[in-house]
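My questions all concern the structure below.
Only a single protein chain was left out; the remaining protein chains are all shown in position.
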Amino acid sequence: MNPRTRLWLVVLGGGGLAALLVAACLRLPVFGGPWHPYGDRAVRAALARHTANTVASVNFDQRAFDTMGEMTILFGAVLGCVVLLRQARDEHRDPPAPCEVAAPVRRYALIVLPVALVTGLYVIAHGQLSPGGGFQGGVVAATALHLMYLGADYAALERIRPIEAYEIGDALSASAYLVLGFAGVLAGSAFLANTLLPYGTFNMLSSGGTVPLLNAAIGMEVACAVVVLLARFLDQAVEIEEGSGE
Amino acid sequence: MTAVMHVLPYLVAAYVFLVGAYGLATSRNLIHAVGCLAVCQSATYVLLLAVGYRDGGTAPVFSDIRPGSRPVVDPVVQALTLTDIVVGATVTALLLALTVQIAKRHGTVDPDELRELRG
Amino acid sequence: MTDAVVVVALLAVAGCATAAVANRDPARQALILAVLGTSLAVLFTVLQAPDVGLSQLAVGSALTPLLIMLSVRKVRRRSAHGKDSRQ
Amino acid sequence: MNGWILAATVVLAVGLGTTLWGVATGPLGRRVVAQNLSTALVCPGLLLLSQGYSRTAYVDLALLLALLGPVGTLVFVRLLADELGDNPPQAWGPTWVAAGVGTVVVAVLCAVTGPGRAMVKLLVIGALLVGGNLLASRALSGGFPGVSRD
Partner (left out) sequence: MHRLLPLLPAVPLLGAGLLVAGGRHVPRPVAEAFACVAAATTAALAIVLLPHSSPPLVEWVGGWFPKGGESVGIVLLGDGVSLGLVALVSLITLAALAYSWHYFDEPPRGHAGTFPALILLFQGGMCGFAIAGDLFNLFVFFELMSVVAYALTGYRIDEARAVQGGVTFGVVNSLGAYFMLMGIALLYARTGELAMAKIGHGLDAAAAHHGPDALALAGFVMVLTGLLVKAAAVPFQFWLPDAHAVAPTPVCMLLSGVMVELGAYGVWRVYGTVFSGPGGVPAADASRALVVLGVLTGAVGSVMCWYQRHIKRLLAFSTIAHTGLFLVGIGVLKAEADDGTALYILGHAGVKAALFACAGILLDRYGSVDELYLHGRARRLRGVGVMFAVGALALAGLPPFGTGLGKAVSEEAVGGPLTVLYVAASALTGAAVLRVAARVFLGLGPRPEEGDGEESDEDETSGADEEPETQKRLNHVPLPMVAVPAVLLAAALVVGAVPGFADMVGHAVEAAGTWGVFSSVHWTATGVLLDLLSTLLAVGLAMVAVTRPGLLGAPGWALPLRRLQSGHVGDYVAWLLVGTALLGALALPGVLG
């Protein structure tokens, strides 16, 4: 199909869709309205279980099954990237030459790296209290490691990043989340039931029953998964060359 | 102003979605197309959070306020959006991985130049 | 008054989305997507969703641009390969 | 109505408006500068919003942005080194303005908050923000001889 025909199709279909969406928007409850039945119930349920961050309670307790799916999507996608970005038969590895990075950038990276790691861990650990949680903190921690690439070079990053360990950590923490779910069934309660541990004191790190545990599992899973993911892309961009040697 | 404000966020979400879809359909570069898909997805974040907003509400996070002292917005849509963001990031990564392989095998990332899988 | 800041954030998101679609070069698009991520984080903050804002910042400001730029680099290096040995 | 939110609105409107224009048009170098400035201007905006909503929990957002924003810019600097190398962008004016805005906002907020853990956090954010942006700007303008071109 030539671009002009395609554009006509887009205009036709997009026009119809736009009309439909606008008509629907005009019928939606007004922005900022007071009526949120599910949300109000969720807040009450979270407070009843001593979880200060309602969003964490929804994610890791009330709708923990969604989070299981979400975590598995990430796990599956990373596994998929490992498969898709593997070294093909007609490629070889060509370690990049070590390169020199300006001293201020190196200093900045070395200072910020630990700060970012600590921030990541802080965001994970406080997930059930203040904004944040396993996912956000995990991404920050994983990104922090890659300051090694920005501040030094790829070889330095590879030294602090034994990729196999991260792959296994990814799989184990994903499994840990599922095992916590199974524990509910084995204990005679429901799958992913938050009834195994005491709910603790409101607004304390150990409050919320299994929420901190699931949160920690997600944090570790995400951190490992992002490291593995970026490693595959970096491998492709920096190391893997086509042809069997030149 | 208020009448517009009542629907503006929804309309912005619809607009962003349509713009992303337009970009996807007319893209000449698969990496750009993946970016457009991310734009489409950001429309879903906007719509979900707009649906859950409450005038004068604050975040349903009680680490620094007393429960019940202020009205709060809907936490459920926030949880849904969080899931959505993770999904978006993973889909982006996976599609980029496939695009990298297309570049290797076809020597181009322009969909107009991919001459396979016809008929 | 709180509405004004919502409008600003919404318009910024809409503008970034348009620009991200209109700029056809992936490297330039990646830059705009980074700004789109930041705008979305602002929007999420004013919609009182700091959790979502945090994850959008984490993903949008460093992770997604890094992934896109690495792909761009790989694709470019591939097409430059063989013509001249620009590494 | 709340002065903090008004200030945040102004900062965000100006900041996002100019950086959007900067990042969507013009040569590649200017776009990277604009991306860097977007971090530098949005971060004070987020701090002001946190004060305006009187939620200290929102400060984490600014912290994350101050940490990761410059990292994002450094990614672009590193991976676009070839394109930027020929004609390194110089934008010290806007950079210093942004840094100034950041400093002023952090200083005012520190004064309001008073000594304590919250103030330490604000100072850390301020240091990361201003330091990161100045460094990213300098890396962009090619101020470091021998920046890698691998």
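Letters A, B, C and D mark the chains as written, and numbering starts fresh at 1 in each.
Throughout what follows, a contact is a pair of C-beta atoms (placed from the backbone, for glycine too) under 8 Å apart; a residue touches a chain by one contact, two chains touch by 3 or more.
All of these numbers come straight from a predicted model, not from anything done at the bench.
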For the chain omitted from this view, which of the shown chains does it touch? A, B
Sole residue of A:Val10, A:Cys99, A:Leu121 or A:Ala156 that reaches the chain not shown, by the stated touch rule: A:Val10
Touch with the omitted chain, as defined above, among A:Val55, A:Ala77, A:Leu113 or A:Ile218: A:Ala77
List the residues of chain B that touch the chain left out of this view. 13, 17, 21, 24-27, 30, 33-34, 37, 40-41, 43-44, 47-48, 51, 76-77, 80, 83-84, 87, 90-91, 94-95, 98-99, 101-102, 105-106, 111-112, 114-119
Hidden partner interface residues of chain A, rising order: 1, 6, 9-10, 12-17, 20-21, 23-24, 26-29, 35-39, 41-42, 45, 58, 61-66, 68-70, 72-73, 75-77, 79-84, 86-90, 164, 167-168, 170-172, 174-175, 178-179, 181-182, 184-185, 189-195
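Criterion: only the chains that are shown with their structure count from here on.
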Could you see whether A-D or C-D has the larger number of C-beta contact pairs? C-D
I'd like the Å distance between the centres of chain B and chain D, where a centre is the mean of that chain's Cα atoms. 24
If I count partner chains per residue in chain A, which residues reach a count of at least 2? 53, 55, 123, 130-133, 135-136, 140, 143, 229, 233, 236, 242
Sites on chain D at which at least two other chains make contact: 53, 55, 57-58, 60-61, 64, 68, 71, 75, 150
In the complex, go through chain D and note every residue touching chain B. 53, 55-58
Residue set of chain C touching chain D in the complex reads 1-2, 4-5, 8-9, 12, 15-16, 19, 22-23, 27-28, 30-32, 34-35, 38-39, 41-42, 45-46, 48, 50, 53-54, 57-58, 61-62, 65-66, 69-70, 72-73, 86-87
For chain A, which residues count as touching chain B in their complex? 3, 6-7, 9-10, 14, 17-18, 21-22, 25-26, 28, 30-34, 36, 38-39, 42-43, 46-47, 52-55, 57-59, 63, 66-67, 69-70, 73-74, 76-78, 80-81, 84-85, 88, 126, 129-131, 133, 135, 202-203, 229, 232-233, 236, 242
